[in-house]
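Structure first, commentary second.
A protein chain is absent from this complex, but the other protein chains hold their places.
Lettered A and B in written order, each chain numbered from 1.
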Amino acid sequence: MSFLLLVFDLLGTFVFALSGATLAVRQRLDLFGVLVLSCAAAVSGGIARDVLIGAQPPAALADWRYLAVAMLAGVATFYWSAVIERLRNPVQLFDAAGLALFAVLGTSKALAFGLSPFAATLLGMMSGIGGGIARDLLVARTPVVLQAELYAVAALLGSGVVALAHVTGLPQYPAMAAGALACFGLRYMAIRHGWHLPVARVPEEP
Amino acid sequence: MSFLLLVFDLLGTFVFALSGATLAVRQRLDLFGVLVLSCAAAVSGGIARDVLIGAQPPAALADWRYLAVAMLAGVATFYWSAVIERLRNPVQLFDAAGLALFAVLGTSKALAFGLSPFAATLLGMMSGIGGGIARDLLVARTPVVLQAELYAVAALLGSGVVALAHVTGLPQYPAMAAGALACFGLRYMAIRHGWHLPVARVPEEP
Partner (left out) sequence: MSFLLLVFDLLGTFVFALSGATLAVRQRLDLFGVLVLSCAAAVSGGIARDVLIGAQPPAALADWRYLAVAMLAGVATFYWSAVIERLRNPVQLFDAAGLALFAVLGTSKALAFGLSPFAATLLGMMSGIGGGIARDLLVARTPVVLQAELYAVAALLGSGVVALAHVTGLPQYPAMAAGALACFGLRYMAIRHGWHLPVARVPEEP
């Protein structure tokens, strides 16, 4: 089971890194900038979570495989960005899978460090969306995860399922599977059908 | 006394969250984005302070009331943004009160964790202005707290009063009251009279 989790975790890291590298290539950053955005997109959410729960050094620094995988994705995107762009639809699916996995893993880790279910849910969501926020801030644009179709809401749903199972004493691994499926399913349907949350009506400027 | 501090703390949280939500609505973010900006504006300063002094998990995550109050402000702004806009002047006053309270509370907490008065003053200021900085960075604009009328200077004054009282052995609660009044008073006068710090003369571009 633990090996499977690691595989999914690294796969999620790879896909998030692809999203960072693709943005960096479009912004005409050099090879190094591409690597930085790859790593930032892949590990910022987990690092923020680990710093907030006091788990230093963060897992993404303590285990070299995370950054190695992220850099691999960066180099691949740098040299074959045309291929990656054509794979955009599969990448979006992998990204939803990475989001689901990071959200439930983040929630579990926060619960294991003794945080309340409420805080753990928020930290799980942050694990999922933090990378996308860091990636976009580094090129000075408003994070798309704050605007995309139910992106953060899906992460919140997955995290919430895991936290709720913890409160009610249900077994952890099935709850994580259910949470990940719920997150992935909601995000997939939102992409497919263009679901989104309402936007407030803005009053006229005087 | 402690209950009164909590009430003020939550009131400050609410008002800072209003400022984040108002900005998010103007930027046409969806309901979730509005909630994220509400929370970011309300708790980022305190979270940064707690991470820097090693008080993990941060109070804003350990106690669910902070984020609940911030989300309440976000939902209220989302549905009644026209009302909130019309209340801009009272909101600015509440914001000054929140700034004053966060600055003196942040300084006290840093002193209690054994930091030097110099560092505690800076951390108190950061508790006050950190939320505004995070809020503005999330929509990719230069933080207004770096430009507004004596905003950070007022926070620095309030924090400095508390730290000075600590150095000289004066009692803590009266010093906090005096610091908060000094911060609020300076900010209020700066808004009313348009006081601001000088801007450097920029040399001509060659």
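FYI, contacts are C-beta pairs under 8 Å (C-beta built on N, C-alpha and C of every residue); 3 or more make two chains touch, one makes a residue touch a chain.
This one's a predicted model, so the numbers in the text were calculated from it and none came from an experiment.
Considering A:V36, A:L99 or A:A200, the position touching the chain not shown turns out to be A:V36 (whole complex). Residue A:P58 is the one among A:G12, A:G45 or A:P58 that touches the chain not shown. Contacts to the hidden chain, counted on subunit B, fall at residues 51-54, 113, 115-116, 118-119, 122-123, 133, 137, 140-143, 146-147, 152-153, 196-203. Where subunit A meets the missing chain, the touching residues are 25-34, 36-37, 47, 51, 54, 56-58, 61-62, 64, 67, 77-79, 81-82, 85, 137-140.
Throughout what follows, only the chains that are shown with their structure count from here on.
One inter-chain figure worth recording: subunit A and subunit B are separated by 29 Å, centre to centre, where each centre is the mean of the chain's CA atoms.
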